[in-house]
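Working notes, beginning with the structure itself.
In this view, the complex is presented without one of its protein chains, the others remaining in place.
Right after this comes chain A.
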Amino acid sequence: MAQLKLSGVKKDFGGVEVIKGVELDIEDGEFVVFVGPSGCGKSTLLRLIAGLEEISGGTLEIDGKVSNDVPSRDRGIAMVFQSYALYPHLTVAENMGFSLSLRKTPKAEIDKSVLQAATILKLEHLLDRKPSQLSGGQRQRVAIGRAIVREPSIFLFDEPLSNLDAALRMETRTEIAKLHRDLAATMIYVTHDQVEAMTLADKIVVLKGGVVQQVGAPMELYRNPCNAFVAGFIGSPRMNLLKVDVTSVEDGKVRLAQPGFEHLVVPSGRVSGPGKALLGVRPQALTLNPGPHQVSGTVTLVERMGPETVISIRQADGSPLLAVLPGDVELALDANVSFSFADTDVRLFPASDLEN
């Protein structure tokens, strides 16, 4: 069990700053997910916490103790790597008990801890195998087992599911969630998959370019994204961001110039004056029923999934738009369609959000 506090944490590699001052509090027993596109610094941030990289600036506190220079082995952490990083010359049992054998723990005690972890993960029948004799999913479970045996106060996961196939990924995700419930340890999990983030996290940290964009509970991020990047990243399929012109801002309400949006009044959010802006509409908020606010275009693709239908359209200005309609909807390609949406389903962001 442990709390973490990151204050102004920075990391640069030969003058290139990849983590630009991260402030973050992680509570005891919390499941925190770092999410972002590749190169956003999420793995680096995890490695800074693990002690695999040196922190260039700021402080990392574990349980109130500044731990910048504490070696990995004394931080009370265990890590599960994307590549599993199992020792190929050791059996499953030896892999799992490696940390204990380094500490010269008596063999009987090691065997007991290993068996306990193996039982949790249903690995008992594989204890004598070498990693090369295991499937990807089994290797992943061994890597998790190795972490459990250490009885760490913080579990670190670095994209643990990205080498597994879809079915196995879902199964392992459920197992990790269950593990968190049973062990009640603090867990930090890195992924680029927003579905994993939404389903596992107590708290999501969205990163972009080494900067934290937003921290919050999954539904909080889904409902109130602080900027267009978070809005586009959280939720699947991604939120539509329509380019609009703001004509006036009055009493925190905005009016737009676009045809079809004349009657739309939206909260201004961070938009302060007339000019370009982005209007975020989730694909699920669009309906074929007529309404006061409309977007229209020609159908370019219809994906019929059964319980829902994903429709891609191209608007008059050439920009794409996605709509997700419940049930099975038949629409011809190149047909003209109009979708409507409610005032309450849109968010306005400054156009500058998607620059840089």
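Keep this in mind: a residue touches a chain if its C-beta (ideal position, glycine included) is under 8 Å from a C-beta of that chain, and two chains touch if they have at least 3 such contacts; residues count from 1.
Keep this in mind: contacts and distances are computed from a predicted model.
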Answer for the undisplayed chain, UniProt naming, from "Acyl-CoA dehydrogenase family protein", "Sugar ABC transporter permease", "histidine kinase" or "Secreted protein", is "Sugar ABC transporter permease"
Given A:77, A:148 or A:346, the correct residue touching the omitted chain is A:77
Of A:85, A:115 or A:211, the residue touching the omitted chain is A:85
Missing-chain contacts on chain A, rising order, are 50-52, 71-73, 77-79, 81, 83, 85-89, 98-99, 102-103, 132, 146, 150
